[in-house]
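Every protein chain of the complex appears in place save one, which is left out.
Each chain gets a letter, A and B, in the order it is written, and its residues are counted from 1.
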Amino acid sequence: MESVETSVKTKDALASRIKKAATQNLGPEDTVLVWPNLVYIELVSMVFSLAILLFLAIVSPAPLEEMASADTTPNPTKAPWYFLGLQELLVFFDPWLAGVVLPSLIIVGLVVIPYIDTSPTGKGTYNFSDRKFAVFSFSFGLALWYLLIVIGVWFRGLDWSWYWPWDNPYLHRSATAVTLVDLEVLLQSALHLPETPLLTMGRYEPTAANLLTWGIFLAYYVVGLTIPFLFLRHFYRRFGFIRYNIMMFLFLSMMGVPLKIFLRLMANIKYILVTPWFKI
Amino acid sequence: MKKTFDLIYGFITQTQLYKSVFRHGYPSTDANRALIMFSNVILHLHPVRIRRGALKIKFTWCLGGLTFFFFILLAVTGVFLMFYYVPDTRRAYQNIKDLGTVIYFGTLFRSLHRWAAHAMVLSVWLHMTRVFMTGSYKPPREFNWVVGVILLVCTLLLSWTGYLLPWDQLALWAVTVGSKMAEASPLLGNAGPFGAEIGMTVENDVAFALLGGTMVGQSTLLRFYVLHCLALPLVATLFMAVHFWRIRKDGFSGPL
Partner (left out) sequence: MLKPDEKSESPSDVSRRRFFTLLSLGVGWGGLLAAFGGGAVGTLRYMFPTVRYEPPSIFKIGKPEDYGMGVDNRLKKERQIWVVRNEKGIYVMVAICRHLGCTPNWFQDQMRFRCPCHGSIYDVDGNVRGGPAPRTLWRAGISLDPVDGEIVVNFTQRQDPDPKGTPDGLIVDPVSREQPPFFLKV
């Protein structure tokens, strides 16, 4: 049989424990039973989405084209819609870039997000004002991805030419005779650089213009990495050396995609950088 | 009327047969609602109680759960489709046509499968966006995000391997486009940068391993069939198990 003092002590201890739990919102007062609250929400969402899928399945059945034949390629040949973004990139980048390197960078970029953005702000809530850079870069990437898919689905027709939605999809467009130049050719004629190769490394014999394009390509990354370091030092400090470099490399690469598309469309530049083994 | 119903119900629920299957009563009391989370294998994924704020639909939009639901739906409809499909280039197309013409509800099963596939790709993408926007990947949940990205890749691969199976023009050439990109891989592909230097030819590069040959043919169809129906679902199930486990262990990141 407890004495009065110890029973008061245990009561106080209990009261303080409850108060602590309550401030951490871990107490049972703030929780509800999963059955029926959560389970019913799950059931309704499953039934609702199944109903929508059934409606779609009946109204728009799965298509089946003619049997596969290796000698006729349909025109246009489109990948599934979730890969059309990549297929659209093939217009502006070589296959190894558009099909392998860029998707790998996307996957790697997604994977490292939580190891770069470790600040606890905005955890568990929809927050924009405290996470401006993170939300901006992610949304930019998403928007770019969706835009490429939309173009691939609705704006590309025969021969992968540009077709507005109101254009006749069965009429071939005349092959627009736009001559595309490489950046080094542009620089060579603009700056009157000599055409003789400056170095010889087996198959690779770069001219002055070619080396200049190397410089431009590397400068894009170097300048891009240095500017926030110099002018937004708190931004750099938030991440530390390794995280900052990884993140800025990925960010600059992501920004490079619309930049190159822009250069292609506006200045008819085909390749920024040319070597016998790869062209960017 | 109600009395007889109660009488029958009361009798049935006291039999050994009933009690061996349902070890406690219907979850209409708080005690039974707690017990069922431990006794039911499907429900034991859930905790007994959750914070009131975690119920807000506008927080998660049920996207993760819907993705899992679509996966189950695809597995079930997929099994039924497998009863009539043979991954042989001489028969696959006719099998799909049979599904559309002579099998009762064949079109429905196939269309449901296809729409659920599109829905799953969409919902996994939206789920990833939601998780990012709510910062639910931040420590200590980083690893779960990585598992999620792996699941995203699995979903896309599942969709892509399934695309080939009808063996129509759309299937063949959509996969050819994809495999041509594999051929252009740096180092691993025969047509990519530095590939030829390493000795990659069209007969031993990564595209050859993917296609089971130099072109999209019978080997590719069989390979993609096995990947689509067995290998990738197993891998996805494994990673889903880790994914759900981590969510239970780390708890909802939701509003307090």
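Assume a contact is a pair of C-beta atoms (placed from the backbone, for glycine too) under 8 Å apart; a residue touches a chain by one contact, two chains touch by 3 or more.
It should be emphasised that the depicted structure is a prediction, and the values quoted were computed from it without experimental measurement.
*Asks:* Looking at the whole complex, which of B:Phe109, B:Trp173, B:Phe208 or B:Phe239 touches the chain that is not displayed?
*Replies:* Going through B:Phe109, B:Trp173, B:Phe208 or B:Phe239 one by one, B:Phe109 is the residue touching the chain not shown.
*Asks:* Please identify which residue in A:Val47, A:Val108, A:Leu171 or A:Ile242 touches the non-displayed chain.
*Replies:* Considering the complete complex, A:Val47 is the one touching the chain left out.
*Asks:* In the full complex, which bits of subunit B touch the chain not displayed? Write them out.
*Replies:* Against the missing chain, subunit B presents residues 80, 83-84, 98, 102-106, 108-109.
Quick note on the criterion: only the chains that are shown with their structure count from here on.
*Asks:* Which whole number of Å gives the spacing of the CA centres of subunit A and subunit B?
*Replies:* 23
*Asks:* Give every residue of subunit A touching subunit B within the complex, in rising order.
*Replies:* Subunit A reaches subunit B through residues 25, 28, 30-39, 41-42, 45-46, 49-50, 53-54, 56-58, 60-70, 72-74, 77-83, 86-87, 90, 94-96, 98-101, 107, 110-111, 113-115, 117-127, 131, 134-135, 138, 142, 277-278.
*Asks:* State the interface residues of subunit B toward subunit A in the complex, per the touch definition above.
*Replies:* 27, 30, 33-34, 36-37, 43, 46-52, 54-55, 57, 62, 65-66, 69-70, 73, 89, 93, 96-97, 100, 107-108, 110-116, 118-119, 121, 128-129, 132-139, 141-142, 145-146, 149, 152-153, 156, 159-160, 163, 166-174, 176-178, 180-186, 189, 191-194, 197, 215-216, 252-256
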